[in-house]
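For this depiction, one protein chain was excluded, whereas all remaining protein chains were kept in their positions.
Letters A, B and C name the chains as they come in the text, with residue numbers starting at 1 for each one.
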Amino acid sequence: VKKLINAPQDAVDEALRGALLAHEDLIAALPDSPRAIRALDGPRPGKVGLVIGGGAGHEPGFWGYVGRGLADAAAVGNLFASPPPGPILAATQAVQGGAGVLYIYGNFSGDVMNFDMAAEIANAEGIPVRSVVTTDDIASSPIESRAARRGVAGNVFIFKIAGAAADRMMPLEACEAVVRRANARTYTMGLALEPGSLLETRRPSFDLGPHDMELGVGVHGEPGVVRQKLASADESADLLLDRILTEMAPQEGDRVAVLVNSLGSTPAMELYIILRRVRQRLKARGIIVHKSLVGPYYTSLDMAGVSLSLLHLDAELATLLDAPCRSAALTLP
Amino acid sequence: VKKLINAPQDAVDEALRGALLAHEDLIAALPDSPRAIRALDGPRPGKVGLVIGGGAGHEPGFWGYVGRGLADAAAVGNLFASPPPGPILAATQAVQGGAGVLYIYGNFSGDVMNFDMAAEIANAEGIPVRSVVTTDDIASSPIESRAARRGVAGNVFIFKIAGAAADRMMPLEACEAVVRRANARTYTMGLALEPGSLLETRRPSFDLGPHDMELGVGVHGEPGVVRQKLASADESADLLLDRILTEMAPQEGDRVAVLVNSLGSTPAMELYIILRRVRQRLKARGIIVHKSLVGPYYTSLDMAGVSLSLLHLDAELATLLDAPCRSAALTLP
Amino acid sequence: MDSHQIVDLFRVIARRLAEARAELGALDGAIGDADHGNSMADGFAAVVRASAEAATRGSDVGDLFVVAGRSFLNAVGATTGPLYASALLRAGQRFAGQKTLAIADLPDLLAAFAAGISDRGKARPGDKTMMDVWGPAARAAEQPGPPRDRMARALRAAEDGRDATRTMVASVGRAARLGERSLGHVDPGAASAVIVIAALQEGLAHHLAQDRP
Partner (left out) sequence: MDSHQIVDLFRVIARRLAEARAELGALDGAIGDADHGNSMADGFAAVVRASAEAATRGSDVGDLFVVAGRSFLNAVGATTGPLYASALLRAGQRFAGQKTLAIADLPDLLAAFAAGISDRGKARPGDKTMMDVWGPAARAAEQPGPPRDRMARALRAAEDGRDATRTMVASVGRAARLGERSLGHVDPGAASAVIVIAALQEGLAHHLAQDRP
């Protein structure tokens, strides 16, 4: 697989450098911690600081969600590897405004350990830290063990809710509570047509036959939960949506937000065909779509595929979702 | 090549349907002309109407650039095929506010013929129409025959300038003049690592060896101007930038806007690595980067590759580029 | 030939173009954007639909070609849309008000097509376009003789024109951007023009065979 990179081991830092240059009006690295990215707008005294993060390879995650009305800082690790406690702690110290700091990150063993270590040190330094570990990927574990699920593209909604809550000067406990609710009400499932390919080897990270697709993939190039015959766009959309609706069990008249996310190399035309089907299906069920996002919001290097995320809104979540924000990846006026 | 589509012949309409649903707060199709997309915000009496358009397959072009501070309407054709005069004329009639209408589209024989036919009818109906045919693709013809060049991703800058000029209630002649200047000062060059693949056959539109890339590609899956050995990200960026700078011949202290555009399936990480190199090189030449855009702004189905566009700013162009706008693909606060 | 029989002619063209859809797409893929097969096949499919309806409504031959031209244009756009629309509209002018088209006038159809395409597209001989087929074909059809012979000569000239595009460097249209790289490839518009002319000849032969019981 061909790639526009230089030395593979430099790709993460070079891309981050590019992001900081492209979005220099919005974000900057901390002087002593180049993998800790803070918003130029912020922090504000009395506002809960919001720190997100995870491995590289999800661009525009995570720096793309740093900005006014979103996260105050992001810590970025190596490719598909949680950042160590160092940059997380540096970000924490940089953005705390006396009201505590909220961590939000996907549920991966590495992220949990590293963010926990940073939180312990921050707490010891007198910065109250709460953590919400996101678990929106319904394919990754059965409902009985929901807490074991991965956090994937639904993070975009959860970051947005959190950013708006903090921006409204809600206290730490209240921010944590609403973000937990957003996480509990966010459902994602993904599928891949092609695996991503590794930077070093430029080879696919797993083998997938020409007539197969992987259902239930995450955002780290991993294989999915089950392999099946390639399906049409509408069948694929239904596979994802049916699973999500079964768990969400919305009532007629309920409101949702929808994200059709490219895992990396799936182009806009295909995403919009999927979105169209999802919208048709939701309309038929009498479910109101409050907002639709379509694009490469949370990627898995150059994997070909999509994920579908639905956020089951309530009145407060809808208000927070609609609040203005401005970042490299998400700007609402 | 695997694709998330249904029947290939429905892909264009289904994707457009999805775009209209996803962005229903911004755009809508004209009731009697489903391929003519207008902004919900607009038209305003006394404002020059701005109509853009071209073939499908460039998503989020062209509907993505319809909105306040950008185009008032877009006409969309079949895949890689200019729209016929019908939707262009319908868009013209819908958005004219008594101050005339400006057409902007890329220089392809089909677009020229179809937009000209629409302009003739509109003029005959008493709607003054001016047309700017964009020619930013420096690879597509030598400097001596600049007028024969293609219009490609640099359109994003040109649409933005035009939208801001019209939004400021500049008269038709003044809009046309500034847009012509923007076009004359916009330089684009692209390269492809992989061809796009056709919807019907799902096969690559041309053959490209595993160690080759195509230099000077457009945005219709066409082969480029020359084939060469695969290069690193920095070498690739230099290939594009050197050609552009030679023609642009900027002075130290000059300002430019930069667009690093994905042709479809090239992921964000690679785009930002390219942007980084471009920024470093420009800095070394003492050229000031006023704005950087990075992403899939103007695609060629699922082609793997990038294009680099530079707009050589002057004071008026910089002001117009910075003006607020709101559309599916470009929002500036 | 009455309007219904002309619709039958369009049907033959549409069928042959549908069969060549992938092949024309591949030709266009080599030096262009690979959509030419779709444009031609979809365009003549639209022509068949619209003209069949018009013929049922009782349109005369001139009107039929006008309807055909409009429907081709609206279905296709692209480069091909205005070019073939102009061709069909020019034929509509040539046969305006006529209830039937005399077989003897059929070669004139080629001249009308060539004139319409030339006026709209302004391509010159050797530019590596469909004009390198329509021009020679129309000239060959002008030579006196029985209609079938004139059509046969036209088809031979068309095929020669098509083959000649292989050695030309495109100077208008999308392929012009390839410069020297367009050398060695047959122009897709030239290839489809030959299919249209061959289908006309096929339709004519079929018509004549039916007429003679």
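Everything that follows uses one rule, which is that a contact is a pair of C-beta atoms (placed from the backbone, for glycine too) under 8 Å apart; a residue touches a chain by one contact, two chains touch by 3 or more.
Source: prediction; values computed, not measured.
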Left-out chain, listing which of the shown chains it touches: A
Residue in contact with the excluded chain [from A:Gly64, A:Gly77 or A:Gly154]: A:Gly77
Candidates A:Ala7, A:Met113 or A:Ala184 - the one touching the absent chain: A:Met113
Identified contact with the non-displayed chain, of A:Glu194, A:Glu222, A:Glu270 or A:Asp302: A:Glu222
Option from A:Ala7, A:Ala148 or A:Ile288 whose C-beta touches the chain left out: A:Ala148
Interface with the unshown chain - residue positions in chain A: 55, 77-86, 108-110, 113-114, 117, 137, 139-141, 148, 150, 198, 200-201, 205-206, 218, 220-223, 225
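The criterion applied here is as follows: only the chains that are shown with their structure count from here on.
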Touch-based graph of the chains, sorted into line, ring, star, complete or other: line
Most centrally placed chain - per-chain CA mean versus overall CA mean: B
Whole-Å separation of chain centres (CA-atom averages), chain A against chain C: 54
Centroid spacing, where centroids are CA-atom means, of chain A and chain B in whole angstrom: 29
Geometric centre distance via CA averages, chain C-chain B, whole Å: 32
